[in-house]
Structures are given as structure tokens and as C-alpha cells.
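One protein chain is absent from this view; the other protein chains keep their places.
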């Protein structure tokens, strides 16, 4: 099986490799096979990031967690944030009320402490799901807005991973906390199977649009190239990079005009293997381009 | 056929029982079988509620109306509101232009008067549909915002009703006009089949999220636990209470951060039959809880 190149933004790229590298052996993540599916041990450390944001394991979003249906996850949350409780509330998978990550269930890590969550990726829960803090500063949302969010991908057993996959979190008027020209530059080779995992968090509704590409709206038979995604919805779809349109720097952006004005724009670069297309997206757009 | 426990919030619970109790006999609602389906007679009285809101039959939302495909409804609207026309505009079912409930068709009850609407739940119109005023104070929306709204459920003939069903109307930053900690407390036994009827009205878009549960997005094959619902859309789905997650006080809330901040949070209590789970949702959350 071809190894999946799991990448997000640069930070997620690093973090994603960390995740993959650490599966099964490190003190950060571990995996044990059982007759009822694997037991995955994951450690998330709530900590301040370099830019003052609050993070799980130093990145915003958190490292992408990839598991399979049947897996059980023991997730240890260590709280190194100053003077606040912190939690992990996950969507989609199964867990009992003591792994809910909410205030009223007291399922959080106190300052300097830790908490262990147990998730079960029951058969039928394959998909992409957000996770996020639900308690910091005694608020359901404040921790998320400071950066405490990520996603878990539950694959079906035997599912062939895509060649590339990208996590984009639409929050405020940013992708992964970044605006144009700093929003994630996503790169794939022409013809590769690429999966986008889009998650929205915050108070805004968005429409995700990718130039030059279109896809079947998952779960339906409708062809789309723009999709409404509301807070905490997740939206995961696949395309073939450059299919029918070729190489180029293809914009992705929220299509809400005010969000475009606010810089909610990034680029998906489709290249030939071993070759870079001329960058169109930096500088002042004044260099000559060939005319078709 | 097991009798459906049709309940909403406390007000709807009372009103819902009124509806069920009055079917077939009272002056409020009546039913006559015909060869072309039953004829249902329903009376709604537009009146001020105890808290000054405007209501149909004293509750916000109005009593849940449950009919079947093939039924014809003769709905008499009596206007006891002071100094305004009032109407009922329904979605989904069939009716002619004189039952539209709009200003330009003059299909409304004048002050102190009444109006008779005729609906036909044509085969193929099964679903959950909002109804609401469309004329009060010469406005399409003012009456709705004051409380004149409800829902009609059209079942398929022979459809097995769920064990429990709840109507939640997302309007402003409330559920059924109520905010945390007064939003409806919904209670079901572990393993019961529970149907949520969610309707949005007003100017806001919402994402409905239920902790610990997930469901197939109706009409599609996509698994979700959070769903965008815009004004006047209805969204009806079923879950098994506590399936894979067990008993507990499971939050339901809009996932728009600003709406969470504004208190758009309630609880779905999953209990064992004849047993109450310890309430986690009242008081100051400081009592000890068992750790898993």
C-alpha cells in the first residue's frame, strides 16, 4: 500500500509527520493490536504556541489524527496552559459521558494536571471530525478561538489513503489561522488523488470554493465546486489534481465577499512531478505570462 | 401499535397531549374518516401568552400537529389578539391560494374574527414542516418573532412512530424561545428511538449539534453530528438514545460561537428506564463525579 503523504500547512506537515512517525512506539503516541481493533495511545499537550496562540502540541490546528474504524483511542491531555482548565471534545466517534470534555461533566484537565479520554471509532463512524476545547476560561468557545482545535480522520479498514490530504480549518476569516498571502500553500502533482478535509469553527458561515475543480458532494449525487459549511460541520471530499484543467496555481477561498475582502484566500498548486510551475502567486503579478 | 410519546418542552408536552387527547372528539380538534383519507378539524386560537408573547393556543411553539399522508385538515384560526390581523402560513403540504395565509391573498383572520384554512397532506409530502403567521402588524415576520409558530408532522401511513419525539425551534439565539439554563430538558430512556424535529426561524443561521450522537443526514448517505439549518428549513432525524455512548446529560446546542455565548444550549438526558441519572446540569458543577 502506497504510503499516504499526510500534509496540511507547514506546521501540520511537521506535526503530521510527528503523528505518523510516533505511531506505535513513542511516548507521544502508541498503538497496540487487540482482537477488537487496535488500541491507540495519543498524548496531546495543551500549551502556548510561539505566537501566543493556545495549541495542542504546538501547532494550530493540532496534528491531524488518523485512525481506523474499530480503533480505540486513549487520549491523554496534559495541561500546560497557565491558570485554566482545558479539555478535548470530539465529534463523530463514540465515547461515554466522562470523555465529553465539557464543564458539567468535569471531564477536563486542571491547571498542571491531565485527563484521559477514551474514544471508540465504532464501525460506521468513518469520516472527518473536529475536536476542540470546550471548557477553557470557563467558556465553551474561548479555548477554540485561541487555537485549541484539530481533526480526527477515521478511515474504513482497507481504505486506500489518498496520495495527499490537507486539513483546512475555516475560522474567523482565516484558513488555519492564516490569511492571504500566508494561508497554506497546498501542493500536489498533476493526477494525484487529493483529499481536502474542511472544518469550520467559530461564528461565521463559509462557502468553500476551489478554482478549476469540482466534485460530487459527499453523500449525494450532486456535482459542486462551492459548498456552504457552518460552524463545527466537517466536509471531506476528493479531487484529482488538475483533472481536465492542468497545472497551475488554483485559488481556494471562501466565497463570502466580505471574507474575501478580509483575505480568506489561499492557493492549491498543481505541478508536474519533479517540476515546479512558475509561481503566479507571489510578487506583484506583473511578470509576463504566456497567452493561450 | 405502540403509542407515540409526543413531547416537546413542558409547554409543548402539555399542548401535545391536548392535541392527542382532542383528536376525533373535542371542539378543538376533530377527525372524520372518508374514503379519501381522514378529515381533521383543528382549531388554533391566536392569543397572548402568559409572558406577553403571541401564541397559537397558549404555547410557544404551538402544539405539535401530527397527521398522515392522505389527511385533509380544516384549520380554523380564531383571532383573539388585540388590533391586528393574524394568519397561518404552512410549508410542505398542499393548499390553494386562499389558504396561503398572506397579506396579498387576504387569507387571514381579522381582529375578533376567524379564518378557515384547508390543507391536504398529499401522498409524498411526509415530513416535518413549519407553520407561522405571515400578516400580523402588516409584516411578514413580526408575528412569528413574537411567538406565532409551530410545526406539522406528516407521517407516512403505517409508519411506526418513534418512542419519543421533540420539537426544537431555533429562533434568535433560543430554543423554543428559551436560553440556558431554561432551554428544554429533553429526556429519553437508553435505547429508545428518538426523533428530533428541528426548525429554524428568524434571521440567523444555525448549526445544530448533539453531543455523543450521530445520524445519517436525511435524504443522503452522509453521517453527521452537526448540521447547518437556515431560516424556515426543517430538519427531522432519528437517533437511538445513548447508542454506543450510554446514559448521561448530553448537551445539544447551536455550534455558532456567538450563539453559544448567548446561551443557545440545552440538554438531552439519557436515563435507564425507571432511573434518573444524577443531574449534572444544575448547580455549580462542583459536586464530585466518578472518574472513568
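Order of writing sets the labels: A and B. Residues in every chain begin at 1.
The working rule: a residue touches a chain if its C-beta (ideal position, glycine included) is under 8 Å from a C-beta of that chain, and two chains touch if they have at least 3 such contacts.
All values reported here derive from a predicted model rather than from experimental measurement.
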| item | value |
| --- | --- |
| Residues from subunit B at the interface with the omitted partner, ascending | 89, 91-92, 94-100, 102-106, 116, 118, 120, 122, 124-127, 129, 139-141, 144-145, 201-203, 205, 218-220, 228-234 |
| Chain not shown, touching residues in subunit A | 205-207, 209, 211-212, 214, 217, 220-228, 244-251, 253, 255-261, 265, 280-281, 285, 289-292 |
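Please note the rule applied: only the chains that are shown with their structure count from here on.
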| item | value |
| --- | --- |
| Mean-CA-position distance for subunit B and subunit A (Å) | 35 |
